[in-house]
Every structure is written in structure tokens, then in C-alpha cells.
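All protein chains but one are shown at their positions in the complex.
Then we have chain A:
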Amino acid sequence: MTAPVSHADPFGHDNLEDPGPLHESLRAAGPVVRLSRYDTYALARYEHVHAALTDWQRFQSAAGVGLSNFRHEKPWRPPSLLLEADPPRHDAPRRVLSAIIGPRALHRLRERWAADAADLVDRVLDDDGGVVDAVPALAEAFPLRVFPDAVGIPADGRENLLPYGDHLFNAFGPPNDLVAAGAGRIAGLSAWVDARCAREVLTADGFGAAIWAAADRGDLTPDQAPLVVRSLLSAGVDTTVHGLSAVLYALATNPRQWERLCAQPSLARVAFDEAVRWESPVQTFFRTATTDVTVGETVIPDGAKILMFLGAANRDPRRWDDPDRFDLGRDPSGHVGFGMGLHQCVGQHIARLEAESLLTALARRVSRIEPAGPVARHHNNTLRAWRSIPVRLHRK
């Protein structure tokens, strides 16, 4: 059977501003929809997105997780050894990085990050009287304070991290105006990031040094080590910034949920995962069919690109009750905001620890997060992002 066709542009500004209606129409159209504009297929229902994410045998990543098909096109940068790799090449980098930033390795960062978060929130309350733009003042400030230190890169030039990540996540989409806007700076930003992956510049106690130590043990080859460090710097900054923006926006606009969190701060982790479900900071990734794959009644041909709408799956009413509601009473477990299966976000425990640290510090000190002006989205081909969320933090 031929799949229903959509002529929409998921990367157009209207859909980036508000993807909800597009997601709804794609889910309604069927398990698979052809996107005529980019000659690809789309999956938007939870069931099929989940199945494609876990089925690495038939939905590969090594041909690129953006629109560009590495079978025919040269990648704009050397591909990621994790995100853009299939087994068996994916195995060793994944194993090494999972051990370095997995749940068990993060326990030692807990106390330090809690103290850093407390300090940041105190300053925002003291210096700015609590009237701030939550995006730069909290969502950007906190990850930029703790994460580059944890990786172990030097202090200078860290302002390059966000624009680098922004371009990288744009580049998974089509070569549209967003990509063009970043193209001018990207060579310089890439060179800066690549230089931060060298053994000599990394501090001895960070994740970066641990990656190099794995190479010394032979768990990686020496030429893999800098690319694995690069994965941290690429995938670990913008994602958490927009994840934190998402949860702060959700809590500012849902005061009842904020009260719930204040009453029970141990809900911080649930609040963050619910925000990752609700907002899906990473909206989409592509796969490439390794053979003719039947989904529903449609045959997706070998080599075709498939766009998985994580954001649509996370609000699929077939899977979630009242999906558009941000609700700390729901169990968001099983959302695909961090992906699922072999490539599931290896940094998810870091993201959760950052969020838990910041939300706990806020819940201790702030009685209310009050919206204080018009909010503005930031458009990116892959990320659901905020540019500005003005708020007034009421001190307890």
C-alpha cells in the first residue's frame, strides 16, 4: 500500500514555532507518512517511533541521523562514533562512555552540583531580585557552570559551546536558512571544539581524561578518543539547556505543579522527565532503512530516510492520557525524549542530575515562579528551544 502523503515542511518556521498541529495530522494520517518535500518517510505514533528506535538492525544510524544520507553524501564533519555509528563500531565508544557518565559514576558529582545550584539560585535572587530571563540566567548558566568543568576543558572560549551545538543540531535538518545562518562561523567553532578534545588541554580529573585513560587501556583506539570527547561537547550542552528551559517554562506556567514540587522536592526527577516528555527538547532524528521494511502496510524501501518524531510520540494520545497536560502525577516512564534502545541518550543521567540539582535548589528558596513578560522561542531544526522566558522568582 502507498503511504499517505504530507506536503508539510517540518523544518519550516511555522512548524518550528508550534509543531503541535503537524504532529497531530501526521499521527492521524497513519503509522507511516511520506514527506513529499524531502522524499522521506515520517513516523509520529508512539508505537512505531519506539519500534524504529529499538530496531537498529533495520533502522540504521551510520548513514546519518539527519536528512543527509551518508551513503551518497559526504558528512559535514567526521561522523560521531556514537550517534552516527552502527554495531559493531558503536560498541566500544558506547561502552566506554556509559561507564564514564553512567549512573554509578555520577554519584561523586551529586554534592558538588547541589552546592553549585544553590549558589547560582542565591545569586539570582540577591543580584537581580529574582526578576530574570530564565533562559540565560538559569537554563544556560547552570549547565555552562558545571558541565564543561566536569568534562575538564579550560575556561576560555566556553561561549563557543552553545553556537556550536546550535549549528550541529540545525545541520541534522535540510540546508535551510537556519543552516545558512550558522555556516559562516562553523569552521572556527569546530576548530575550537576539536582542539578541546586533545589530551593535553583536558584536566586530569574530568570525563575527558577518563576517555583518554580508556584509550590507554586499549578499550578505544587513540584516534577514537578525541571524537568521543567531542560527543560530550556536542550533545551535552544545548540539550540540557533546552531541557532545563522546558521544565522551568512548564513549572512557571503550571503553578499547581510547582506547588506540588515544593511540597515534595523528591519529585524533581519526575518533573524533569515529564518536561522532557511534554516538550521533547530533541524533537526528531532520522534513520535509514537497511532493507525494505514494512511498517503498518507500507514498504519503506532500502536506503530511504525515515524521520522519527520523538515529540509527536511523546504526545500520542494512543499512549498517554491527556498528553498535552504537564502533570507531576503521571508516570512519564517510557517516553522517547531520550530515545530508546542502543542509541538511547548516554548522557541522560547527567541531564537528570543537573535538573535535579537546580530544581531542588529552586524549590528550597522560591515559593512561586511567576511569568513576567512575553516568552520567545528559539528555532532550531532539531531542538525545541526557548530564547527567552522572563520570570519573577518569589523568595520564600
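Just so it is clear, a contact is a pair of C-beta atoms (placed from the backbone, for glycine too) under 8 Å apart; a residue touches a chain by one contact, two chains touch by 3 or more; residues count from 1.
Throughout what follows, contacts and distances are computed from a predicted model.
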| item | value |
| --- | --- |
| Protein name as given in UniProt for the chain not displayed, "Ni,Fe-hydrogenase III large subunit", "Oligopeptide/dipeptide ABC transporter, ATPase subunit", "3-methyl-2-oxobutanoate dehydrogenase subunit VorB" or "Ferredoxin" | "Ferredoxin" |
| Given A:L26, A:A92 or A:A210, the one touching the chain that is not displayed | A:A92 |
| Selected residue (touches chain absent from view) among A:L35, A:V179, A:L220 or A:L310 | A:L220 |
| Selected from A:P103, A:G188 or A:P255 as touching the chain missing from the view | A:P103 |
| Options A:I100, A:A134, A:V270 or A:I389, residue touching the unrepresented chain | A:V270 |
| Which residue of A:M340, A:L358 or A:V375 touches the chain not shown here | A:M340 |
| Residue ranges of chain A at the interface with the undisplayed chain | 54-57, 87-89, 91-92, 95, 102-104, 217-221, 224, 266-267, 269-270, 273, 331-335, 338, 340-342, 344, 348-349 |
